[in-house]
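The structure follows.
One protein chain omitted, others in place.
Let's turn to subunit A:
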């Protein structure tokens, strides 16, 4: 489209009636060879040539894998051509059909399943192998199972293709962590701070009544808490490395048994049965003086209330169906987010719905 406009504009002075194609060929003919012939147009899947002959094959026919059987050795073949070539080996008379034998009429195939979208002749598929695979994939029994992730497939070639890549795929969360296992990735993602941030950022942009401060607050709350933990952990490791294993400060939770490493020291400190309860009390109360790091920031209440105000907003599309959401996400972001392919069904189509219901298209740098 852009190209067309460009050339229309350029040539407007010379000849306003000239079409884009003519303009292009005019320009090209000055400098190089004649333009390549226009590419043969390919129909969209399931939108057949109206002149074509509609064939409705039975489920049995579609699922039969080796219909063409050699009468000598019983070997089965998917295509008649292959059987004919095989018959040559038995010195049997064979006949290969010419390519032109189908020139009478183009054939398109419908799916025998009444509820299927391809059952309607206006959505028939143009390829015999295509309709066979479609029927098997969508309506057939899933007999092939992946060893690693237990995902099931009806079509053998689909299964083979999956097994090649399964396990080698890596999933990256917004927070930067990399996962080799899909289940760990999903569980991590559900509780990841990056998820909370994503919504906070998008919602802040949508709603005017949230002050500009709020934009920073949610993330800083999250990062403070996380940051604290990370720093504390690093300190722990350092301390342990420098002072050796037997150190009290290795634990940052003021927990009972963390402080009980006292028991390692000379027997004087170990109070035996029958001694005063004071001694006993001493050991076990050491912990109460220790500060507890990584305190629950969220207990202060302001964080939950931020989200509760958002929860009540009806435009946050909680009634969007799974199918629509997945389709929408696939169309917008599948190419940039490789792993999403595993979550989406194969055939997409149908209406898309706005993710947030507010006419916005959120950036899909996040996950869905």
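As a convention for this text, a residue touches a chain if its C-beta (ideal position, glycine included) is under 8 Å from a C-beta of that chain, and two chains touch if they have at least 3 such contacts; residues count from 1.
The definition used in the following text is that contacts and distances are computed from a predicted model.
*Asks:* Absent chain per UniProt: "Chromatin remodeling & transcription regulator BTB-POZ family", "aspartate transaminase", "Elongator complex protein 4" or "SHORT-ROOT protein"?
*Replies:* "SHORT-ROOT protein"
*Asks:* For the chain not shown, which residue from A:70, A:128 or A:149 touches it across the whole complex?
*Replies:* Looking across A:70, A:128 or A:149, the contact with the absent chain belongs to A:149.
*Asks:* Just checking the interface: what residues of subunit A touch the absent partner chain?
*Replies:* Subunit A touches the missing chain through residues 145-150, 152, 181, 183-184, 186-191, 195-196, 199, 225-226, 229, 233, 236-237, 240, 245-246, 250-251, 253-258, 260-261, 263-264, 267-268, 270, 272-275, 280, 284, 287-288, 292, 294-299, 303-304, 307, 311, 316-326, 343-345, 367-368.
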